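Just one protein chain is left out here, and the rest sit where they should.
And now, chain A:
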Amino acid sequence: MRQLTGAGRTVVAGQARRRCSVVLAVVVVLGAVPVLLAHRPVPATGITPAALRDRIAASAGQVHQGYAQSAGALGLPALPNLEQVTALVSGTTEMRVWRGARDRWRVDVLGPGTEQGLYQLPGEQYLWDYGESRLTRIVGEQPLRLPRAADLTPPELVRRLLSLAAGDRVEPLPGKRVAGVVAAGLRVVPVAPGTTVAHIDVWADPDSGLPLQAEITARGARRPVFVTRFLEVSLTAPAAAVLDPPVPGPGIGAATTSAADVLAALDRWDSLTPPDSLAGYPRQDSVDGVPVVGVYGTGLARFVALGLPGRLGDDVFGNAARWGRRLTVSGGEAVLITAGLLNVLAVRAERTYLVTGFVDAPLLERVAADLAGGTA
């Protein structure tokens, strides 16, 4: 028989309540720990945006190692031969980063049961792909290449964006903790017309200038559409052995390519050189003496035009046509894929061109008209 303790309550019920309270208290304490850690007050760093920008620009030699993550919500379709590039801006990329010097670093891209490592050594690179079980040696600096995951680590991306936005306005942002480091913030607001970028928010270590987090917000968007940040970082030099590429062994394929090979291949595409000007902007060669890729525009409103050879061009255009909006141009066909921040234009006339950049649809419509050889 249960004892009553008053108001109809039993001793057993009271004990049960006490035990439940203990468990509830444990849940509250355990749940509060991450919330409290995330909302610790951030001390003021006392550095001006201009000074922070200068330190970031000078931080290329800063040694560090850490774990970084980039996440894009651009929703670009997988274009043939460009799947890896579109995946970089449309999904999440997990990376491990070790940097011992400007010309001695390693970036691993992690996947469930896969890994791709890029090793930079003086004058050469090694690319390890576990899925293909292949080690590729690249001799010399690559004159031209597609974007890769290593370009999306916070330091690399921020330095590249800030160099593009050299003339743009910077504003202070409140500091925040990134990977446990108290980081100072700045916001870059582009002044160039025609860009899709509303602003770029950057947080960096105020002492070394090492960028720790970047958020790119598109015009009209309420939230960033691309974020890259360190989840763990240490401003210490990595062990030398970590920066050594794997040694080819049994079962591992090995290949060597060189910058000269790439330039020779590009020579064959000489006839695909984009026009001298597009939408009123003159062409700048991305690499001196290699006109096959044209760069146009200024600041963050720069865009790139690439000529594609016959069959590849047809494949890319056909795939783009499945996803994009057809534009009316005389003298050819054009398809525009708008992804908020990064827009892609495919034009097929006498030649096929792929154009992309942080530029808006009206500007790309003018580009399409120029490439097709007529007016919209």
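Here is the rule we go by: a residue touches a chain if its C-beta (ideal position, glycine included) is under 8 Å from a C-beta of that chain, and two chains touch if they have at least 3 such contacts; residues count from 1.
Please note the rule applied: contacts and distances are computed from a predicted model.
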Protein name, per the UniProt record, of whichever chain is missing from view ("Cytochrome c biogenesis protein CcsA", "Peptide/nickel transport system substrate-binding protein", "ABC transporter permease" or "NADH dehydrogenase subunit M"): "ABC transporter permease"
Residue among A:83, A:115, A:171 or A:276 touching the omitted chain: A:115
Residue touching the undisplayed chain, where the options are A:135, A:216, A:316 or A:335: A:135
Touching the absent chain when the full complex is considered, from A:139, A:252, A:290 or A:321: A:252
Absent chain, residues of chain A that touch it: 12-13, 15-16, 19-20, 22-23, 26-27, 30, 34, 67, 73, 92, 96, 108, 110-115, 117, 128-133, 135, 231-232, 242, 245-247, 249-252
